[in-house]
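Let me begin by handing over the structure; questions about it come next.
Note that one protein chain of the assembly has been removed; the remaining protein chains are unaltered in position.
Right, chain A next:
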Amino acid sequence: STLTPFAEVEDTLKRIQGINGVIGTIVVNAEGIPIKTTLDNSTTVQYAGLLHQLTMKARSTVRDIDPQNDLTFLRIRSKKHEIMVSTDKEYLLIVIQNPAE
């Protein structure tokens, strides 16, 4: 099967977290509730809430332009960090990276 077995979820998250410059990784469900995180609770809740809203808005933008289209990846580049959000209908995978490193 091409699906990731559960044990590898942990390993993959650790691997992602170990990539150079990665500050944090959060998995969020459809309601914006964090399921898995490598950051502390308050930061996680903040990122999850804000990015969930932004993703919803981005998704509705994409779908308003073309109803057959859907949002897959969102990348926010700021002066200090890069926030990458990979999404489908149900979940969000959020990774915050410092690209300078």
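The working rule: a contact is a pair of C-beta atoms (placed from the backbone, for glycine too) under 8 Å apart; a residue touches a chain by one contact, two chains touch by 3 or more; residues count from 1.
The criterion applied here is as follows: contacts and distances are computed from a predicted model.
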Item to check | Chain not displayed: protein name in its UniProt record ("Cytoplasmic dynein 1 intermediate chain 2-like", "Response regulatory domain-containing protein", "Anaphase-promoting complex subunit 10" or "Globin domain-containing protein") | outcome: "Cytoplasmic dynein 1 intermediate chain 2-like"
Checklist entry - Footprint of the hidden chain on chain A, which residues? => result 2-6, 9, 12, 15-16, 19, 21-22, 27, 29, 31-36, 45, 49, 53, 72-73, 75, 77, 84, 86-88, 90-91, 93, 95, 97, 99
